[in-house]
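Dumping the structure here so I can ask a few things about it.
One protein chain omitted, others in place.
Going in written order, the chains are labelled A and B, and every chain counts its residues from 1.
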Amino acid sequence: MSEWLENHLPKVVLAPSFIAVLIFVYGFIGWTAWVSLTRSKLLPKYEIKGFIQYERLFDSPRWDTAINNLYIFGALFIVIAMVLGLLLAILLDQKIRVEGAIRTIYLYPMALSMIVTGTAWKWILNPGLGIESMVQGWGFPNFEFDWLVNPDYAIYTIVIAAIWQSSGFVMALFLAGLRSVDGEIIKAAQVDGIPTWRIYTAIIIPSMAPIFLSAFIVLAHLAIKSFDLVIALTGGGPGYATDLPATYMYAMAFSRGDIGQAASSAMIMMLVVFAIVVPYLYSELRAKND
Amino acid sequence: MTDLSMPQTQTRTQSATGKIALRWLLYVMLGLFALYYLMPLFVMLTTSLKSLEEIRTGSLISLPREVSLDAWKTAWSSACTGIQCEGLRPYFWNSVLIAVPAVAISTLLGALNGYVVAQWRFKGANIIFSLMLFGCFIPFQVVLLPMARLLGMMGIAGTIPGLIFVHVIYGLGFTTLFFRNYYVTIPSELTKAARVDGAGFLRIFWSIFLPLSLPIIVVTVIWQFTQIWNDFLFGVSFSQAGTQPVTVALNNIVNSTTGVKEYNVDMAAAIIAGLPTLLVYVVAGKYFIRGLTAGSVKG
Partner (left out) sequence: MKRFAFATVSTLAVVAGSSVLAEPQAEVLHWWTSGGEAKSVAVLQEEFASNGGTWTDMPVAGGGGDAAMTALRARVLAGNAPTAVQLKGPAIQEWYEEGVLADISNVAEAEGWADVLPASIAGHMQCDGTWCAAPVNVHRIDWIWANADVLAANGIEMPTTWDEFNAAAEKLQAAGVIPLAHGGQAWQDATVFEAVALGLGGPEFYQKALVDLDPEALTSDTMVQVFDQMRTLRGYVDENFSGRDWNLATAMVMNGEAAFQIMGDWAKGEFLAAGKTPGEDFLCASTPGDGYLYNVDSFAMFEVEGDDNRAGQELLAKLIVAPNFQEVFNLNKGSIPARTDVALDAFDICAKISAEDMGSTSAGGSLLPSYAHGMALRGSQAGAITDVVTAHFNSDMSSADAVQQLADAVANSY
């Protein structure tokens, strides 16, 4: 008996977590899929009525805006946060005198939730209160920065705040990567007379490929879950110009009492997640199995 | 260490002044970025120190004419979060009661899971791991309603244990990922040798892996603490009177729709609610980078 236990202990230890994930992630996804086929309103109902919720979803101009925003926001946020994070990491890696303090300044936004910083951002980005009026006050009356109140540009202010929140974390990931690159190789390259920028582009950055992947996953997960950010900064406005799928779903489920519709939008969101994450998991685990 | 600050490849034409100029440019750039990151905190801090009158009349982005700590006192002990006007204080304690056990349990489980997945690879372990990892990505809005039902059936709806349970479940994916990626870098020969010496599964974990794990424990604890302390959605949905966390109280102070807004109190409350996480980042930030360097991000 105890020998059986000893042999199977790894599985026994993993089992509770695995069962919990099966129920609380996959069970709930299944539940959502089921509800998305019903006409649930205020509370979930379980009588299947077909794909009507998906038809409604695709007929909704607001959902189109939300999905388009996810593409714009997701692409810009991930790319800029990565580039900025890498740049900051490289700058910080030049034997900076007060590295600890600067690093903390770059990193701290990750510690605060957007409920906390949302109002401050709203003021800073508001043309009448923040940057625009400040710069105009310095004697540049033609300076304009009105993205927050412009339906065509408001989504970019969400990107600015999101990058503010997460790029420090990406910087930390890359900094850790830079610190673990083999110093001998770099010394050798320097002795060979290879210019600094070439050392970065040809040796250091390629060796950090796994970190790019990790950063991408963390950022993609933040992009898809972005919710507090929009609520705190624009509330989805002007109009619904800055709606994202997560805010759309929340509005349907909890302020509109349209749970079936919310479930169908959640399923589409899950599909997007699936399309991004599964290739990552596949490559990740195949590499490790070798 | 990638020391590129003084490359030996510089030609003689590059003078020392050029080097110094570059160095200055570097510091200016770092300083500008620091301003970008500090700006919201600056706005919050200065506003929290102003009087309401000064906020109404003055520019929002300016130093206070007169520094006053009244807003901080109000936010901590007398701001109204409903009928009770006891400030954030009682809710702060709820958050501690939720966050500390939830972080501890999810970290421990993550360590055990990561240890199994990385070092005791049985058939299907990788599939189990990837299924768990996918759980990180589920939008939390999706799980609110079915979770509420299950918590009710388990009899822990609206309680602090209920909230701890929810946070542990949805933290498992990330904690397992962190530990697994860390333990994967430890040679499996270590485990094999220990087994030959007769050490069992738990013994190896306890006396070999856990002592090696400090850097990654720091990373995991920081991550989990930030996530759980800052959570609003679960906190508002799965609490009842008496168990609401500090983010819900903060929201009650900041987000009332039809009342007079006291921005200085709002900002002071926001900073107070964010202090524990800020503190964790400032104090443990150094170990955070070290922990990441120690292997957690080597995908």
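Going forward, a residue touches a chain if its C-beta (ideal position, glycine included) is under 8 Å from a C-beta of that chain, and two chains touch if they have at least 3 such contacts.
These numbers come from a predicted model, not from an experiment.
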{"item": "Which of A:Gly100, A:Gly239 or A:Pro279 contacts the chain that the document leaves out", "value": "A:Gly239"}
{"item": "Candidates A:Pro16, A:Gly30 or A:Gly257 - the one touching the absent chain", "value": "A:Gly257"}
{"item": "On subunit A, residues whose C-beta touches the chain left out of the figure", "value": "41-44, 56, 59-62, 122, 126-129, 146, 148-151, 154, 231, 233-241, 250-258, 261"}
{"item": "Chain not shown, touching residues in subunit B", "value": "56, 80-85, 144-145, 147-149, 151-153, 157-158, 233, 236-242, 244, 248, 251-262"}
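Keep in mind that, in the parts below, only the chains that are shown with their structure count from here on.
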{"item": "Geometric centre distance via CA averages, subunit B-subunit A, whole Å", "value": "15"}
{"item": "Interfacial residue positions of subunit B with respect to subunit A in the complex", "value": "1-5, 7-9, 26-27, 29-30, 33-34, 36-41, 43-44, 47, 59-61, 109, 112-113, 116-117, 120, 122, 125-126, 128-147, 150, 169-170, 172-173, 176, 184, 200-202, 226, 230-233, 247, 250-251, 254, 263, 266-267, 270-271, 273-274, 277-278, 280-282, 285-286, 288-289, 292-293, 295-299"}
{"item": "For the subunit A and subunit B complex, residues of the former touching the latter", "value": "6, 9-11, 13-14, 16-18, 20-29, 31-32, 44, 88, 91-96, 100, 102-113, 115-117, 119-121, 123-124, 129-131, 133-134, 137, 164, 168, 172-173, 175-181, 183, 186, 190-191, 193-196, 199-200, 204, 210-211, 213-214, 221, 224-225, 227-228, 246, 249-250, 253, 259, 262, 266, 269-270, 273-274, 277-278, 281, 284-285, 288-289"}
